[in-house]
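There's a structure below that I have some questions on.
Just one protein chain is left out here, and the rest sit where they should.
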Amino acid sequence: MNLESFLLMRYEIGLLAVILLLIVFEIFLNKKHKGSLIDIAIVLFTIHTIIGFLPLADGSIFGGMFKTNALLHFFKSTLNVGVLILLLQSADWLKEKVVQQNKSTEFFILLFSSLLGMYYMISSGDFLMFYIGLELATLPVAALVAYETFKQDSAEAGVKFILSSALASGTALLGVSFLYATTGTIYFDAMAEVLTMSNLSILGFIFFFSGLAFKISLVPFHFWTADVYEGAPISIASFLSVISKGAAVIILMIILFTVMKPLMPVWIKVIYMVSIATMFLGNIFALRQKNMKRFLAYSSIAQAGFILLGFLSNDQLGYTTIIYFVAIYIFSNLGAFGVVQAISLATGKENMDDYEGLYRTNPKLSLVMMLALFSLAGIPPLAGFFGKFFLYTAAASQGYYLLVFIAVVNATISLYYYLLVIRAMFLRKNENAIPFFKSQPYMRLGLLLASIGILVIGMYSPIYEYIYSISNSFLN
Amino acid sequence: MDFSYTILIPLIPLALFVILGIFSKKIPASISGWMGSIGLGVTFVLSYYAAYQYYLNGKVNGVYQPFIYKYNWMNFTDKLHIDMGVLIDPISVMMLVVVSTISFMVHLYSRGYMKGDDGYTRFFAYLALFSFSMFGLVLATNLFQIYIFWELVGASSFLLIGYYYTKPSAVSAAKKAFIVTRFADFGFLVGILIIGYYTGTWDFQELNNPEGSVITNWASTSFMGLSVLTWALILIFMGGAGKSAMLPFHIWLPDAMEGPTPVSALIHAATMVVAGVYLVARLFPMYYFIEDGFALQVVAYVGAISSLFAAIIALTQNDIKRVLAFSTMSQIGYMMLALGVSGYHGHDGLGFMASMFHLFTHAMFKGLLFLAAGSVIHAIHSNYLQDMGGLRKYMPITHITFLIAALSISGVPFFAGFFSKDEILTAAYENNILIYISSVFVAGLTAFYMFRLYFGIFWGKDKEYEHTPHESPMSMTIPMMFLAFMSIAGGYIHFSKYISPDHMPFEAHLNYYLAAIASTVGLIGIVLAFIFYKKENNLSERFSHAFGIFYKWTYNKFYFDEIYLFVTKKIIFGLVAKPSAWFDKNVVDASMIGIGNVTESFSYKIKGMQSGKFQDYAMGFISGGVVIAIVVFYLWIN
Amino acid sequence: MDILSLFVIVPIITVIALGFSKGLKQSRIVALAGMLVQLGMSINLIFAYLKERAVNDDIMVFVKDIMWFEQFNIHYSVGVDAISVVMIALTAVIVVAGIFISWMVDDLPKEFFISLIILSTGVFGFFISLDLFTMFVFYEIAVIPMYLLIGIWGSGPRENSAMKLTLMLMGASAVLSVGIFGIYFNSNIGTDGPLTFNILEIAQVNIPEAAQNLFFPMVFIGFATLGALFPFHTWSPSGHASAPTAVSMLHAGVLMKLGGYGVFRVAMYLLPIGAINWSDFFLVLASIGVVYGALGAIMQKDLKYINAYASVSHLGLVLFALLMFNKTAWNGAIIQSLSHGLLTAMFFALIGMVYGRTHTRDVAKLGGIMKVLPFIGAIYVITGLAYLGLPGFSGFVAEMNIFVGSFQHDDTFHRILTILAVSSIVVTAVYILRMVGKIMMGPLSNPEYANLPKATWYEKVGLVMLLIPVVIIGVMPFGLGEMLKESIEPFLERLL
Amino acid sequence: MIEGISIYEILTLSSIVFFVGVYGFFTRENLITVLMSIELILNASALNFVIINTYLYPDFLQGAVFSIFIIAMAAAETALAIAIIINLYKLVASVEVKDTEKLKY
Partner (left out) sequence: METILFYILSALIVVFSIASVSSRKILRAVTYLLFVLIAISGIYFLVDYSFLGAVQLTVYGGGVIVLIIFSVLLVHHIELELEVTPIKRKIIAGLISVVGLGITLWAIYTFPFTNATNYKSIEVADIGRKLLGYGDGGFILPFEVISVLLLAVMVGAIVIAKGKKLNE
């Protein structure tokens, strides 16, 4: 083991360095200047993000516990960009609410350790690392969900989240133990070789899958989602729905297509069922939501159901499309949450009704929201359309036309509720509309980045091609 | 011989229409009237010149040759296409003369009649459009061209009837005319389609060739016991019956009298309404040869019945224009029945010739009657017989011309109508005695109601008028006088020399025996009218009492309007359109909306799943896993 | 830049320019300028096409192909034949007319024109696409702005109508997308080539019959919903009724044409066996639509509803003709698309003008408008007459081609259906005359209407622009028919 | 390896503990007792790992090490959960489950 191979963990080391530097700043910074910690954190994280784009070799260290490959690089960078946008969008919230309580460093520590957990989770080469990564990704977020300690909703959401996720991780652990029992190993590579179909391994898979499905909010493992999103600070809801879900999807993909490959006939069925249930239930619950956070929660559940379509195609097309869609989903959802965040900060309003007449007072915000929602709904020429279309293609390529049909019907239902928001913003006229306000530069930059992502990722095909070229690197 | 200049005959009115139509606001009334009149004057001259040239020189080996100038307008398939062009043959030339004469006269007349109307220019534009369409129809070289102009004629008729568009009755009359004829045209179009499909051509030359494949192969396909071509012809006749106001499509004609009187004269007396007759005459060889003239029989009976029916109704009407309208219908019935009883070769073609002859003379005297009626209406501003009386003193020219026309239509010897009607009766007598008897009866009725009008207007009681009526201006009386002249002189033309079904002239003579009977019946009618209406008396009322229910039925035109109203309002609207609109709203649309509503209410129904208790969520979580496991095991074990 | 892509690029540039413009005056000038360029290009395209056609025998000309998503073999691929060319010209005319008609849009003018032009971008793109994917993309781009256009600038129950319209159309496009996948994954049957979305390439293979039978109805319904196929037409009446004038024009005039065009280009061309197997079923639906739409129009009280149902009837005729698999009928279908597009646009424009002045569209409340507004009244009557198929106007040419063509079918059942369809001309006359007679003619229903403002210059320009092609097609149909037939042939050959 | 006891018995035991924990999680009305149920669940899993390791795959100590991490994780989780619960208690003066049902539907 030498330094070079150690550098395969560049992302993790970089992020740890950021965390440590922040602690140092916290200690040495004058109390009056605590506000500038936010700027420092953003700058540091930006540097970290940029470094992330540097090329990196593939490899595996710690006896296969930590793996890295082009796909994971790409995805970690995507997560970085997502978190960066999220930070930009939450900067004002942090300044207004968190700094006052003198809790901003802790916020960054928790957020970044959660991100670190995700890095480890998706880079993991065995179930132990996976489990620890999962927990590291989850537990700090639980603290963040309850971060607004003065709000009952926040506390309630925190309780729900940590207890539910403990149950989920317990279940997943039981599943892993069964898998371990049938194969005698917790390493992915080794398990893939010896795993066979048996009742116990299937049961193990299902329990394990439910633990991960909890993170992705797949029906019927999704119930916590809406409540937690609603109670959590918007940044954290956004983080949960975007970053954490995205990372979970990737590791699910990696595990299913490598470790669980022998169980494929089984998990295809599971994915099929869960996908339908997720799309339908997510959509049907989203129909009648009035609170924007809750609304986006259900919408993100439904989106997760769409992502599962990609799993049905057991080839490079499927992998690429999953990653592609997750990237698009990250940007789209960040756009939507960003607008909700901006409005909530300026006015404290989070209900759909409050958005009535928004376009006439705040056209730019409304436009970003429209872009984001149309992208989520899959309207061309926005990125979401391409993502969804390719997901359908992936599913259809294996002959799952019925599922594709159900999916497109669901896409239509989802369009309905996205249009409800558009209706409130654009169609309605309201005397008491939210008055014009000017967002802070960070927020605007965050929204701008999200919008660019929404517009560009879809139409600019080299992105898809790049993902395609790296998409099966995780198989080796 | 070159008849290519005849193309100008429709084009001049078209040009007039375009100019007057587009610049209707810019062109002052004085100029537009003159423009129209001069334009039509030119066509008038051209038509007469064409007639002169054709009838004198158009024969080769004693047979009138058709002259065709056409170009391809639209291709449907390799075989089927629409040509636009002119077909010069005896009947089209004759029609040119009729149309241009009446149209020219009406243009002249309208300059006076319409004076001061704010839509003056528009009126002349419409007239020009109508003339264009009518010429196009007359000169058509194929069925589809005739259909095209047929529709245009209908549209211009719609515009002209609805000329006083602020008057609700005029508007509804225009609508009625258009829709009823449109319905008939539906038959016409289907007939055309059938002919196109089964024969592969619409060209008259091919269709009408007695030795051609169309006529010789008529029996090739049959449908419900009749040859498809017979069906086609019946359907085409349906179109003709619509335009010519034959039973049961006649209901629009009386209402159409809401239009300005010159329009009635032009369209609803002389030209458009005889289009149906012309159509049957156009396709006469087909009617005659296919299925041994079955379709022609239909024509004959429809004509005869319409003729009788209209004459009876005309007896009781009080609106003078309506009387004339029913009279027109009755006379067209005459023409139809004449066609229906006609043969093809030589003297057998008498009916055909008579029909055309009557068409010609009728155009003249009926046009005149309308113009004269217009003159009267112009003078006293009323259409109703009861508002009139004793006008002979105030309006001498009108009086005399009206009398001439009335005598002519009544079939009094030496007037034009006498000759043409006699030929018809002869033809009927030779072929179908039942129709003959009915026709003679109609002749008597015609004389009676015409003189009822005549006496009613010009004699009868002396009325006190608010404004003393006075004779119409020269612009109106000159055309009347010209037509009066034609109403007499027209009868002396030897039609049989020019017109026959097989284009070979033959010699037709007056049948003095039959002529005497008809004249006598006509005179009886006149005398009766004299007794009833010459002086004011209550004879007519007593008679109407005596006839009781029959009078009432007649007065109400046998309730045909009501039947139609019932059919359209109650059956089509009430039982078809309304239910389908209801169906659309409450079934089709509602089911689409219903899908949305069901989804949404489902959403509310199942909201309890998200109860807020995280232990419920955990139950969902575990039981979800368990259920998936059970399903998977179930699937996997099987 | 190739001649076709400009049709997408110019509107995009216009939209961007609109983004920077301020106020009504600037917006409308920018929008008008952009769309006039578009109109000029589309007229130029007709001539360029004729010139190119003389030397080029391919099905499509001006073909341009750029690889887009390599893994799916998705190309940005454009090309036109006569049918697309005339549809493009139609669109350009209607868009410009629409801009004239919306000259005075007061609420959010910039956004209005942007939405309108995005919609037209979708339509233009749809007509030039040769690739199913890009076609689908443009299709959806064309549908979505409708929601805003109806929702923001509409009237009446605009929100619900907009929602219904959008959802039904997007639902249809969802069904369509499944059909497209079905085609795509069968697109290399019998060849070793890659899967493809390219229409011309797919036409080279014979998709298995079972697949055709499965996917044809999906593609057909997907497109035909936009063409107001019974019973999927219900978005149309309420949508039209609520839409602002220019949008109704564009929608009925152009957007609904996408349906017939798609059926022709995709469903029938790529799935010919499916088309033949399903034709009877859909033919019955289309015939029902023709008569039913007309009957529905009779009972309506709102002018726009009348027109919307009339559109159902007239576009039903397009589908009807397409299902006859006959060159003449197809020719008629395309001319009918053009004709209906122009006429219905005129109707909606006129209704908009009347509504803008009287603030009612209730037939019962209107009357005698012609006296007050002679120009509008006259055009109204002309449009009405043209609409009911009077010779000399495009409607006649179209309908006769359809009827004659359909009647050439050898099967009695088809001919009987044709007669049924022909009967719609009577019903059409009834509702058109009822409408014209009631609102334009007769005595003035309301004394307040006596002083309605006369038609303005931009309204006149808009109407006349639309009327001219109607008359040209109606009077001189020969060139158009020949031009179209040549392009129809390769498509028909697939079916016979 | 316990003499006379096969792996089935022990796995049965751990499964029972697991599902008793699940039952407790479902039915307890107090957040802290719910937390205790979670301890049961995690313990069952840890037990599984140890047993499987010793009974089936004694060559490698993966299961044994895994169980250590599970215990550590359980402790961390509990600590954080209690912090959050205490915070809730500060806000609503209750740790009943029924007081965490505000966010719903």
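Letters A, B, C and D name the chains as they come in the text, with residue numbers starting at 1 for each one.
What we mean here is this: contacts are C-beta pairs under 8 Å (C-beta built on N, C-alpha and C of every residue); 3 or more make two chains touch, one makes a residue touch a chain.
Because the structure is a prediction, the values reported are computed rather than measured.
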item: Left-out chain, listing which of the shown chains it touches; value: A, B, D
item: Contacting the left-out chain in the complete assembly, out of A:Arg10, A:Lys103 or A:Arg360; value: A:Lys103
item: Residue among A:Leu94, A:Val176 or A:Leu203 that touches the chain left out of view; value: A:Leu203
item: Residue numbers in subunit A that touch the chain omitted from display; value: 1, 16, 61-66, 97, 100-101, 103, 106, 109-110, 113-114, 116-117, 120, 128-129, 132-133, 135-136, 139-140, 142-144, 146-147, 149-150, 158, 178, 181-182, 198-200, 202-203
item: Missing-chain contacts mapped onto subunit D; value: 1-13, 15-24, 26-30, 32-33, 35-37, 39-40, 43, 47, 50-51, 53-62, 64-65, 67-69, 71-80, 82-87, 89-90, 94-96, 98
item: Subunit B residues that touch the omitted chain in the full complex; value: 619, 622-623, 625-626, 629-630, 633
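What we mean here is this: only the chains that are shown with their structure count from here on.
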item: Chain centre separation in whole Å, for subunit D relative to subunit B (CA means); value: 96
item: Distance from subunit B to subunit A - Cα centre to Cα centre, in angstrom; value: 77
item: Where subunit C and subunit D are represented by their mean Cα positions, the distance between them in whole Å; value: 65
item: Multi-chain contact sites of subunit B, meaning residues that touch two or more partners; value: 596, 607, 610, 612, 614, 618, 622
item: Sites on subunit C at which at least two other chains make contact; value: 167
item: Interface residues, subunit D side, partner subunit B - complex; value: 22, 25-28, 34, 97-98, 100-105
item: Parts of subunit B lying in touch with subunit A, wherever the complex brings them together; value: 596, 599-600, 602-604, 606-607, 609-610, 612, 614, 616-618, 620-625, 627-629, 631-633, 635-636
item: Footprint of subunit B on subunit C - complex, ascending; value: 164, 167-168, 230-231, 233-235, 238, 292, 295-296, 298-300, 327-328, 368, 370-371, 374, 381, 385, 388-392, 396-397, 400-401, 403-405, 407-408, 415, 418-419, 422-423, 425-426, 429-430, 433-434, 437, 440-444, 477-478, 481-482, 485
